[in-house]
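FYI, not all chains are in this one, though none of them got moved.
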Amino acid sequence: MPLTPDQIAEIEDQRATPQPTLRAVSEGMEAHLYKAHEVLDHGFVRVIDYMGNDAAICQAARVSYGKGTKSVQNDAGLIRYLMRHWHSTPFEMCEIKLHVKLPVFVARQWIRHRTANVNEYSARYSILDREFYTPAPEHVNAQSVVNNQGRGAVLEGEEAARVLETLKGDANRAYDNYEAMISDEGQAGLARELARMNLPTSIYTQWYWKVDLHNLFHFLRLRADHHAQYEIRVYADAICKVVADWVPAAYGAFEDYRMGGENMSATAMECVRRMLKGEDVTQENSGMSAGEWREFEGVLKG
Amino acid sequence: MPLTPDQIAEIEDQRATPQPTLRAVSEGMEAHLYKAHEVLDHGFVRVIDYMGNDAAICQAARVSYGKGTKSVQNDAGLIRYLMRHWHSTPFEMCEIKLHVKLPVFVARQWIRHRTANVNEYSARYSILDREFYTPAPEHVNAQSVVNNQGRGAVLEGEEAARVLETLKGDANRAYDNYEAMISDEGQAGLARELARMNLPTSIYTQWYWKVDLHNLFHFLRLRADHHAQYEIRVYADAICKVVADWVPAAYGAFEDYRMGGENMSATAMECVRRMLKGEDVTQENSGMSAGEWREFEGVLKG
Amino acid sequence: MPLTPDQIAEIEDQRATPQPTLRAVSEGMEAHLYKAHEVLDHGFVRVIDYMGNDAAICQAARVSYGKGTKSVQNDAGLIRYLMRHWHSTPFEMCEIKLHVKLPVFVARQWIRHRTANVNEYSARYSILDREFYTPAPEHVNAQSVVNNQGRGAVLEGEEAARVLETLKGDANRAYDNYEAMISDEGQAGLARELARMNLPTSIYTQWYWKVDLHNLFHFLRLRADHHAQYEIRVYADAICKVVADWVPAAYGAFEDYRMGGENMSATAMECVRRMLKGEDVTQENSGMSAGEWREFEGVLKG
């Protein structure tokens, strides 16, 4: 469990006293505020704040003086239209702020999404905790033999045991030495900004991350995708659940047009058209490479 | 007055029913929500939503589990420290959404600030209103003779009257013809996306504009500055008042370090040091050009 | 013709003297440098500078020490793979700088693409030229009756003539008065930053616009699309031709996967799958709204 009793008390304290506001409220999101959704062995995602809801998307799209919302059904239709026609700015009018605890190697992938605001826990200023990611046995996989940047089958038996032991052993030794180097007992004590470089990227860090809904959808499409590394995908999955409660209409449109949708090339569309006319289309006459054709077949199978 | 009775009613409706929230609240900002602060002859600035407050800046800077705030005094000190040392990310953790009505030529300057989200009223989709900016007589100035991109003395007498008459006459004629061209009475009616190009940039447009506090401060520093054109400066001034009520500690630090502060070159600092030692520093021995020296003297006078 | 003899001479001067460089060169692009590609009645697009070529995309993707390119065929395959799997960063490694002359109402759409660098001609500092966009008769259309933000049939006869006369007349009168107001003969002369607001948005402005290839592709996909207003689409089309000569492999992949490709929703893909199994899918049993179904049928027709 990632939280200490003190931290739990702080969170409960924040949930204890609602205050009146005139702002747009999302009831689904109020239920999530501050709570820690556990991810991996020591990580979490917590909603710290949010701005807007489904109605706010429509209000901005209509540049309206009042609520800008008509009926819920009408709003959902507008949101689907906006998503279908790549109108990104109304979705940018919603914003979310998360507190995330995550392994450093996951943080390194995550930060590549630049259109967001981040405050990370400083290992120059503070001492890191002894918390490292150790995969559950069912997530310790071999290198994929078909995909150079993916995983293959789950490791089994002695090899799996050896891997887990190695990861734990090295992480703990590195942390023991980190502590020993920064200690000021009987020595000066190494600067924290230097000592931290002894720690493996399986160590947990944490940050506040703030992003607008449009850019969050972009993040989720790439990181909740099955090509993404498992360890970041579980964070994306946890965020998806939160977003579905926050802006149900927008999330529904996102699921249909982006997450579950397919980007078909001109070549692929031409093949679909020929197939619908009854033509027998094969890789050889498709105009696609072997790799593209394999992906195309996968898409048609669904 | 820029609002119709219907619009006023919509705004009052939005202010009528506070709802409970667990989010950070700024009481100073709740008082502003939805209200129109009038700017120029038909424009306004309205706060539609906000995220965060002074405490949220500290909470993010400390990456904390709870409120992250210690005492109000302690927080103000941290905020000043962050501002002084150019820590921009904690300020990015606050966000504001405004509804702004403004002349097109002002909108064209404003949009140059790219790190913001915008939804503008569409003149392809909708018909623009007959509302043009006409400067008040005390803001009708001659071209500056010292600054190629500024204003000089206020125009007087017949010339001033002629200018105002011209601006009003041309705007109204352009709008009459805009209406005549898009009318579908007895004709097909020109497409709105074409007809709009007949309108001068004094016409009012409106948009929803959302920005984080760090980037808003950057905007305000440049646009509330006396070098900025008067017509955008009055918008920046109106926003400054709102921000001072929203995040008083951050705004105070901004006023001291940015708005009222000075960026001194290495050369200028060296001159200050020599002056403090009692040396007689002149433009000739300062290492500055005539223009820089003039600005430097202005800064020392305050 | 949008250029004066002096301007033509300056351009020829810039094309006169090649210099040696060790940087990546695109021969297709060298042929375009500085030349004005005419767009609309007074506008143009000119390439001022570029960084990178197809090989540079691969070099960055491979983070290589040398050229990073293998064979042209191998590179093209890698580029297609990157485009298909939404790897955007290698495309960001190419950059283009354009000088564009365009009507203000087009500039206002263009600037909404924020991930780019812009220096616009300053109407606070300088006097604008008497150049306004007047559509060719075949581009003077009625408001669309099916699409609220589009054009319908071409206007004919007297109505068309009246529109063109109105546009020209109002533009010229506005410019005459602009000149009269800023004149310092026998009067102080109105500040340019004020006088310009009398001018309609059909007036031409110009800017330097710099963007990376990934963001340029995004711009082109939206603005070379048939939903875009004709007057910006012709600029996008002109840029497409330049890009095809600059990075032929990347442009080819862009055409196949983005420009000519289709984004199919999960619902639409499910319909395709059912159709391929021989099922009779109609709007009623498709799960799509009438509007979506109409678009879907259009996509299947190609």
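Think of it as A, B and C in the order they're written, each chain with its own count starting at 1.
Throughout what follows, a residue touches a chain if its C-beta (ideal position, glycine included) is under 8 Å from a C-beta of that chain, and two chains touch if they have at least 3 such contacts.
Computed from a predicted model, the values in this text were never measured in an experiment.
Here 3 of the identical protein chains are placed; the entire complex in the file holds 4 of them.
Operating definition for what follows: only the chains that are shown with their structure count from here on.
Chains making contact with chain A as well as with chain B: C.
Spacing of chain A relative to chain B, judged by their CA centroids, is 35 angstrom. If each chain is reduced to the centroid of its CA atoms, chain B and chain C end up 29 Å from each other. Between the Cα centres of chain A and chain C there is a gap of 33 Å. Counting only residues that touch two or more partner chains, chain A has 89.
Touching chain A in their complex are the following residues of chain C: 77, 80-81, 84-86, 89, 112, 222, 227, 255-257, 259-270, 272-273, 275-276, 289, 291-292, 295, 299-302. Put simply, chain B touches chain A in their complex at residues 3, 6-7, 10-11, 13-15, 17-25, 30, 33-34, 48-52, 56, 59-61, 63-67, 89-90, 92-93, 95, 97, 99, 117-121, 206-208, 210, 212.
Interface of chain B with chain C (complex): residues 103-105, 107-108, 111-112, 114-115, 118, 122, 124-125, 133, 135, 140-144, 148-153, 155, 159, 162-163, 166-167, 170-171, 173-174, 177, 180-182, 184, 187-194, 196-202, 229.
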